[in-house]
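Here's the structure, in structure tokens; my notes come after.
Yeah, one chain of the complex is gone here, protein chain that is, but the others are all in their spots.
Should a chain be cited, it is by its letter among A and B, assigned in written order, with residues numbered from 1 in that chain.
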Amino acid sequence: MMKVIETTTIKTPYLKLNRRQQTIISIILSASFLLMIILGGIFSSNEKIQTYLEMRNLSPSLQHIFGTDWLGRDMFVRTLKGLTLSLGVGMLASASSVIIAVVLGMAAATMGRKVDTFISWLVDLFLSVPHLVALILIAFALGGGIRGVVLGVTLTHWPSLTRVIRAEVMQLRSSEFVEISRQFGKSSWWIATRHILPHLVPQFFVGLVLLFPHAVLHEAAITFLGFGLSPHQPAIGIILSESMRYLSTGMWWLAFFPGLSLLVMVRAFDILGENLCTLMDPYRGHE
Amino acid sequence: MSLAAPLKKEKKKLIKPKQIEVQKIMKPVKDIKKLQATIEVQDLSVSFIQYTKGLQQKDLKVISSLNIDIHPGEILAVVGSSGSGKSLLAHAILGILPSNATVTGKITYKGEPLTSKRQEKLRGKEIALVPQSVNYLDPLMRVGKQVRTAVKDGDPIKAQREVFSRYYLKPEVENLFPFQLSGGMARRVLVSTAVVSGAQLIIADEPTPGLDTASVKEALKCFRELADHGAAVMLISHDIETALKIADRIAVFYAGTTVEVAPVEDFKGKGEGLRHPYSKALWGALPQNDFMPIAGFQPLPSALPPGCLFEPRCSMVTPDCSKAQPEARTLRNGMVRCIHAT
Partner (left out) sequence: MLLKGENIGFRYGKGPWVLKERDITVESGEIVGIMGPSGCGKTTLGRILAGYEKPHEGRVILNEAPLPKKGYNPVQLVFQHPEKAVNGRWHMKDTLNEGWEPNDEVLEALGIEKAWLKRWPNELSGGELQRFCVARALGLQTRFLVADEMTTMLDAITQAQIWHVVLDVAKKQDIGIIVVSHEKHLINRLCDRVIDLSPVKVS
């Protein structure tokens, strides 16, 4: 007589994997994809991206799966190197801005009114200057190059996340378990590191995941404008901007593959962050 | 299961709920029984997927072979401790369980199976939830307007004013924001929302904790009136006292199943009229009775005993108790799951 009711809640997991296995497989797949890009970018030889004028403008084939450009350089290797560079710059910049945001957000919420006012003022100041302008100014002042780009992107991307973290910490500080902890005589430092920091882990990852594409795209943008990486470095931004000139001649592969790979890489990063978050969260760990 | 089956044939011949006249009888238990149940839950089980260690997965049964039914004009109080599955039952009826839940068993609404499609269609219209607190109201919308948006047909403003006057809410109240309401007023606003939607089944999830005696009375009166107008009301509470004030029947939950369903009159004196040892213990533990606890704790879903779920704490335990979970059986105008109950 038992009859299974049809409800929205029942979903047969594909491939008969349970959700945690799915999560872990997603993590492994996306992480190894990113790793492959990095390793590929580092270890692929520079030989293929030398100028071979006799192999100019080849459309994608087995030998050159992404085709070649107007100087006969293999687009696959260029894209790989470009992605590695973008990944590095993006990771470095987004990680450092998230760290700045966590430190300042915690400080604003825990170190008294004066610090809070100052940090809020700083956030407003940075938010009031248009992103790209500040970015260009900072990168230009530092003389361009990787250092300029990373610092520029870092310094322009922390403010909004700082606000989010400040609000979160404020709320945690007034929660009952923190109040109780204080009555046990625990110090502010102890409470900040033991009670509050673990709750910021999701913010940390979400911040990282959200800032990463920003960082990569801004890197590409200022490189495109000529204030970023030098044209000799095979950054995705440079590849794309160069390709624009050749698009009208029908060489679609010059922009298509690098653009698509950038998209796929950002998405892989996104999946990685999302799944790590799920795995670490006791509230969602069983979903 | 065995309880519900014989009753069912009888019900089919009977009148449809639509034809019920508005009655002002306080507890028309006997008439109610003859009508078709508004909601009938048979052999319901809900389990969650959990991970024990690493990648090992386990099905945690949080509700097992649970039966209840509520008839039009009746208030059924669902009483049990936290973790006994009261709220999950409500969520299962409304179809709002989280995605790692699996549901088996049979839920029928007005005689027809309640599928997820139907749940979605009826939710908020014919089946309404009265939530625990004002936090469920939109904080930026005046309460009058919020109640009006729930009106299904007819003039929303008229319907809202009528329901407000019925629940002794002054006309000014419709222009207030949720934060300006007192606890008791907020509760009446929440009930009003359920009323104007014309819901036939109202599920109230812990509607009283945190309210003082006067507000509790107010809130409970609202539910009684709803039932007297022909709705079926399921009142979820951990507090027997609240339930006793208005319910017609009380279903006692323990560790995810119904151990007893008893008419409210049986909860009196030393609890001699009660059927299950757990209900007796619950009754005896009230501060106005003996205030005597029993040892132990409600088993966690991950470690349910093989036989009767109450066996480890029961004073009447015999070897037969651990053999199998007792079948639900009808006893003295109620239901019980205990082989020793008389």
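Here is the rule we use: a contact is a pair of C-beta atoms (placed from the backbone, for glycine too) under 8 Å apart; a residue touches a chain by one contact, two chains touch by 3 or more.
If you're wondering where the values come from, they're calculated on a predicted model, not measured in any experiment.
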Task = May I ask you to name the displayed chains that the omitted chain touches in the full complex?
result = A, B
Ask   = Thinking of the whole complex, not just what is shown, which of B:G80, B:G230 or B:G307 touches the missing chain?
value = B:G80
Ask   = So which of B:L282, B:C308, B:C321 or B:V336 would be touching the chain we can't see?
value = B:L282
Task = Could you tell me which of A:K48, A:H157 or A:H195 touches the chain that is not displayed?
result = A:H195
Request  = With the missing chain put back, which residues of chain B would touch it? List them for me.
outcome  = 79-83, 182-183, 209-215, 238-241, 281-283, 285-288, 291-298, 300, 303
Key: On chain A, residues whose C-beta touches the chain left out of the figure   = 175-177, 179-181, 183-186, 195, 198-199, 201, 282-283
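The rule is short, and it goes like this: only the chains that are shown with their structure count from here on.
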Remark   = Note: chain B sits from chain A at a C-alpha centroid distance in Å of 48
